[in-house]
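Note that one protein chain is taken out, while the other chains of the complex remain in position.
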Amino acid sequence: MDALPARLDVARIREDFPILSTQVRGKKLVFLDSGASAQKPRAVIEAMTRCMETAYANVHRGAYHLSEVATANFEAAREAAQRFLGAATPEEIVFTRNSTEAFNLVAHSFGRALLKRGQVVLVSEMEHHANLVPWQMLRDAGLGIGLRFIRVTDAGELDLDDYARHLAQGDVGLVSVTHMSNVLGTVTPAARIARMAHEAGARVMFDGSQAAVHRAVDVRAIDADFYAFTGHKLYGPTGIGVLYGKRELLDAMPPFQGGGDMIETVTLEHSTWAAPPARFEPGTPAIIEAAGLLAAIEYVNTIGMEAIEAHERALVEHASATLAQVPGLTLLGSAQDRGGVFAFSLDVAHPHDLSTFLDRRGICVRAGRHCAEPLHARFGLEGGTSRASFGLYTTAEEIDALAEALVAARKFFA
Amino acid sequence: MDALPARLDVARIREDFPILSTQVRGKKLVFLDSGASAQKPRAVIEAMTRCMETAYANVHRGAYHLSEVATANFEAAREAAQRFLGAATPEEIVFTRNSTEAFNLVAHSFGRALLKRGQVVLVSEMEHHANLVPWQMLRDAGLGIGLRFIRVTDAGELDLDDYARHLAQGDVGLVSVTHMSNVLGTVTPAARIARMAHEAGARVMFDGSQAAVHRAVDVRAIDADFYAFTGHKLYGPTGIGVLYGKRELLDAMPPFQGGGDMIETVTLEHSTWAAPPARFEPGTPAIIEAAGLLAAIEYVNTIGMEAIEAHERALVEHASATLAQVPGLTLLGSAQDRGGVFAFSLDVAHPHDLSTFLDRRGICVRAGRHCAEPLHARFGLEGGTSRASFGLYTTAEEIDALAEALVAARKFFA
Amino acid sequence: MTGQAAGFEELRDLYQEVILDHGRKPRNHFRMEVFDASARGDNPMCGDRVELFLALADGHISKASFIGRGCAISQASASLLTELVPGLTPDAARAMGARLREMAKTGARDDSTPALERLSALSGVHEFPSRVKCATLAWHALDAALDGSKEASSE
Partner (left out) sequence: MTGQAAGFEELRDLYQEVILDHGRKPRNHFRMEVFDASARGDNPMCGDRVELFLALADGHISKASFIGRGCAISQASASLLTELVPGLTPDAARAMGARLREMAKTGARDDSTPALERLSALSGVHEFPSRVKCATLAWHALDAALDGSKEASSE
């Protein structure tokens, strides 16, 4: 573990995650699929249990103590998310189901109401389907809104010249790009992307599903108009995601879905909308999940995002060096600024076969196109890749175990 | 507890719910707000914990063992929901965030794509906002789709003559009504409603948010086209709901939201949709919540929906008799077929003040309009009502405690 | 009946006699025919509503009345308002509202003037987070009326 900075005591951290000490078919679990979904620390599990055992009731609705406590806890999660992202007020934090819903919400509500006929949405070639398909659906809704794509360089970085060319056309209403690719690991220059967008009169949304897990994010420093992340990748529960939106934008947006708790008054004929964030949170929200998300944010805050980032940088360096030694292995992407996600091909084995092989040694990696088919097409890898992705509990030894297993797989399949 | 049938051992059942033995400001908790959200049995809490501690990974995506196990568990929850509702195949079960989302999904997807200009959606005056606002939004989308309302009688029942008159106009494309009112307790004659709708060439959707908790539901016996319920009212977690849709309808419907896992192929320019239910479940689903929902369904199945219903009928009888003795109390609704939900007014106290008063005795009831403003307006109760609602753990003693406290409140406020 | 008595005592912090009295018999409870400023306050959660009317003269509030519906707290607060703000400048009336909001949040009474002493009867809500909005609703409407806007929401 020499490559890791002393201040992150990974061995101790691993003890916080019950699943990491389980075995897979008699093998030690080596979980290298945190980019798809991270494991949960005891603090998160216990917070959800505590919510259900001691402080559960529907929120925003009851005048009794238990409901008041539940509501206060729920809103505390919103404030934690606000501080985590550096947002100005808790009203700028909308709870969604996951990142995917955040994009759909913005596409429906901002896209249909505030983009104008003839304007286009600009995404990149390296987007996750969550930040692509909702815009395709918006384009196809017959509102005259277009969709264009920023090129990705061979190194797997956003082509900023191409980006500038698109903006220069003067028709871009919204730029929506990833803050960190879930395939290439590329971290994009968010502040610069936002500045360029704003100079061209466009709004900008970031997909922070990966970035928010690996780096400290400050939406005001970036000057993001919208920013999304998803709880389950941040060591929190499924069923909850976060959409940050600037207050004046959320205020101007109509609701996405209708129902209880998002209205001010309702008659049979008409309803008026509540102020954000309630306007965007119809029905019973993710009460138990909010308790889990709050605990997850507190958990990473206690460890410290800087320490997490430093640990990850060390892992990235170690993995780059170690995987480079595996014969027949090709890494996808070589961005300057990258996080702990490595997609690769092995010459003699299909990613799916490789997954099965590795799984027998307890090593979990993903195989496929990682919800980024266009990016795989861009690199001529329609058949997919294997992907190893790290969490704050990942060790250099686990990367070594992967590298060794890859060498063995080569013998097996060759 | 003499009013309760012997076969439901409520004292033992109460031990399954950790929160029921907690205290509120030194008073025994008397939770009479299960209609807003129910408490969770240990089995549900433990299933969620087990999921996170032993079998957690993203689903549908990994070729490794842990992900296979997680996927199998997730799909087992779908099969449990299928059997719970009597659906023909698991593909007819779509997981949503809650009931509210189920209505928004059908309004967007079925409503925009399969209803025709000039057709109307028919709801009733007693709908929860979840089954009203999405249809108002559809009506206001400029597609020429109308919205009309079935009257509710003074007894709080669906006015079937008025319903027939609406259908006779020949323009109804979809009927969407509650299977049990969350204010009046009224259980509606679902099979008859469906038959009448079908004879008039309309499709029919039921809001089973309350009904599915209190009665055995069989969507095929009813011949429902769509049926929705929500996990957190069925003793399960927040963050998961269920939409049943007939296979041929789901097959014909376009997606509501876009993202990962709901597509077949994606290029930058176009995507093709996966088959239902995946088509309607973009992004990482409620994996942990599905584990909880599965446990909740197993829990009520073990007790038996018949026993639950019998227990509730006894409670309803007891409550009707007991509350009738409270001076100055007016019950809202007097339907023949009703479930364990009682909304009422007390002459000398506003519902909000009453809530506060009762809370000091540990008694939790809701105050307000219970997300059914139009219904309150219909009965001239714009200021709202108090509502006591029961769960399978509710006892006759708790109802007695409520009645006693109401008498005391009258002294206090008069 | 000790339990009941105890419940009653605790609740007397919130429902002081002056609150119950104003709640039962709100003062100045009518729609003003001629007024200089007016605004409505709505609490969508519980359906409470206060519509406030103000007459102004020589830079002071000369008369206040309200109509509305809602819980004892919201109606008593509005009723007290109509008794306390006549004679005050708009700024002084706003300042009084700010004091009320603080009391409602912290529970600290302010007995420095007879008017604030009477208003301190509402400080008991601070123990009941979901009721704070009831106490402040009329005062939000006051700010809105003085600002010239038509609606206020306590949310």
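Per-chain residue numbering starts at 1, and chain names A, B and C are given in the order in which the chains are listed.
By our rule, a contact is a pair of C-beta atoms (placed from the backbone, for glycine too) under 8 Å apart; a residue touches a chain by one contact, two chains touch by 3 or more.
All of these numbers come straight from a predicted model, not from anything done at the bench.
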Touching partners, among the displayed chains, of the absent chain: A, B
Selected from B:11, B:168, B:275 or B:324 as touching the chain missing from the view: B:275
Of B:263, B:381 or B:406, the residue in touch with the unshown chain: B:263
Option from A:91, A:353 or A:400 whose C-beta touches the chain left out: A:353
Candidates B:72, B:168 or B:191 - the one touching the absent chain: B:72
Hidden-chain contact residue, picked from the options A:115, A:193 or A:367: A:367
Contacts of chain B with the absent chain, listed as residue ranges: 60-64, 67-68, 71-72, 263-265, 274-275, 278
Positions on chain A where the hidden chain makes contact: 27, 349-353, 356-357, 360-361, 367-369, 373, 376, 382-384, 408, 412-413
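By definition in this document, only the chains that are shown with their structure count from here on.
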Comparison of A-C and B-C (more C-beta pairs in contact): B-C
CA centroid of chain A to CA centroid of chain B, Å: 31
Centroid distance [mean C-alpha coordinates] between chain C and chain A, Å: 46
Numbers and ranges of chain C residues touching at least 2 other chains: 45-46, 128, 131
Residues within chain B bordering two or more other chains: 352, 356, 367-368, 373
